[in-house]
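Just one protein chain is left out here, and the rest sit where they should.
Entry: chain A
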Amino acid sequence: MNEFKLKILDLLKEDARLSASTIATMLGADEVEVSAAIAEMERDHVIVKYATVVNWSKVDDEKVTALIQVECTPERGRGFESIAERIYLYPEVKSVYLMSGAYDLQVEIEGKTLKEVASFVSNKLSTIESVIATKTFFILKKYKQDGIIFEEFEGDQRLLVSP
């Protein structure tokens, strides 16, 4: 990855709504080049999606999120790949990570109610053949996500005009 693309990524990571023309001005670059670089990174799945970080606790539409530690037996020749795939294809699953340490996969589930999440774990996840054990942890409150602190924002504390 060249430095030019890294700078574009840095800017888009901060604000996905920046236009190619604004990015070009900020980097002192050509707009066509910026657009081409973005298109290339989209095509190569370097940029996977432009998303919005939402603090759901401020929204009435409540969600329940759980982190599940999954222990499983790897498959010959494919390791954990096929199990991970079986799990991540479920729409309830927000993230799946292969972990080192006491368990193998960490799965993040999002559902409308506690019951919905619990039933997903008992009916879908635990019944997968190679899954040996699961431990479910419900998230009570999110303080920080993707580097963004949810409660911290207090606005600009600086004087409106200063020397």
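Here is the rule we go by: contacts are C-beta pairs under 8 Å (C-beta built on N, C-alpha and C of every residue); 3 or more make two chains touch, one makes a residue touch a chain; residues count from 1.
Everything that follows uses one rule, which is that contacts and distances are computed from a predicted model.
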Select, from "ABC transporter permease", "CRISPR-associated protein, family (Cas_GSU0054)", "Aminotransferase" or "thiazole synthase", the UniProt-recorded name of the complex's unshown chain. "Aminotransferase"
Any idea which of A:Leu11, A:Met41 or A:Ala118 touches the chain not displayed? A:Leu11
Out of A:Gly28, A:Gly77 or A:Gly147, point to the residue that touches the absent chain in the complete complex. A:Gly28
For chain A, which positions touch the chain that isn't shown here? 11, 14-15, 18, 22, 25-28, 156, 158-163
